[in-house]
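In what follows, a structure is listed as structure tokens, so that the remarks can point back to it.
The complex appears here without one of its protein chains, the remainder shown in place.
Up next is chain A:
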Amino acid sequence: MEHEELFPLLCATADGKREAFTRLYSITSGQLYAVALKMLKHRELAEEATQDAFIKIWHGASSYQRSKGTVLTWMVSIVRYRALDLMRYHNIRNEVVLDAENQAPATQMPLPTSERRRLAECLDELDQQQRQAIHLAFYGGLSHQEVVAHLDTPLGTVKSWIRRGLQSLQRCLSL
């Protein structure tokens, strides 16, 4: 599921080629649906987010540019924003989250790209609490308040873990 494979499919999609879009869907829909499902927890909502994301990808294929990341990263961005919108519309609260679900994935995907490997290395360099707070927000779609409830830590501390964690991540990634 690498950029080199997806990029020509996205270009053909931008050109209105349905077969290319079908192929793009068959390669990437599992990843996008998994992201939506982890955030939204409900199957119907995750399906709605996935549908909306692919509608947007079909219409917006020509707006992709390399400065927005790899094709897959760009697609993940689209489904995450949609999932965050749906959480807001449906007033979803993430008060109870199973620990195992929102920790770092236990198994790495096979053959990570250099970008993914670099991200994993930089995350490893963060303090454990910073990493955990960022994981909870990213994978579970938790708000600051929800991270507070989950970790039983004051709001100021949680905000500072996330802020400083993100700063360290940027320093590491831009090296």
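One rule holds in what follows: contacts are C-beta pairs under 8 Å (C-beta built on N, C-alpha and C of every residue); 3 or more make two chains touch, one makes a residue touch a chain; residues count from 1.
Rule of thumb we're sticking to: contacts and distances are computed from a predicted model.
*Asks:* Out of "Nitrous oxide reductase accessory protein NosL", "Peptide/nickel transport system ATP-binding protein", "Sugar ABC transporter permease" or "Anti-sigma factor", which one is the UniProt protein name for the chain not included here?
*Replies:* "Anti-sigma factor"
*Asks:* Which parts of chain A face the unshown chain closely enough to count as touching?
*Replies:* Its contact residues with the unshown chain are 1, 18, 25, 29-31, 33-35, 37-38, 43-44, 46-48, 50-51, 54-56, 58-60, 62-63, 67-69, 72-74, 76-77, 79-80, 84, 86, 88-91, 104-105, 107-109, 112, 115-116, 119-120, 123, 134-135, 137-139, 141-144, 147, 162-163, 166-167, 169-170, 173.
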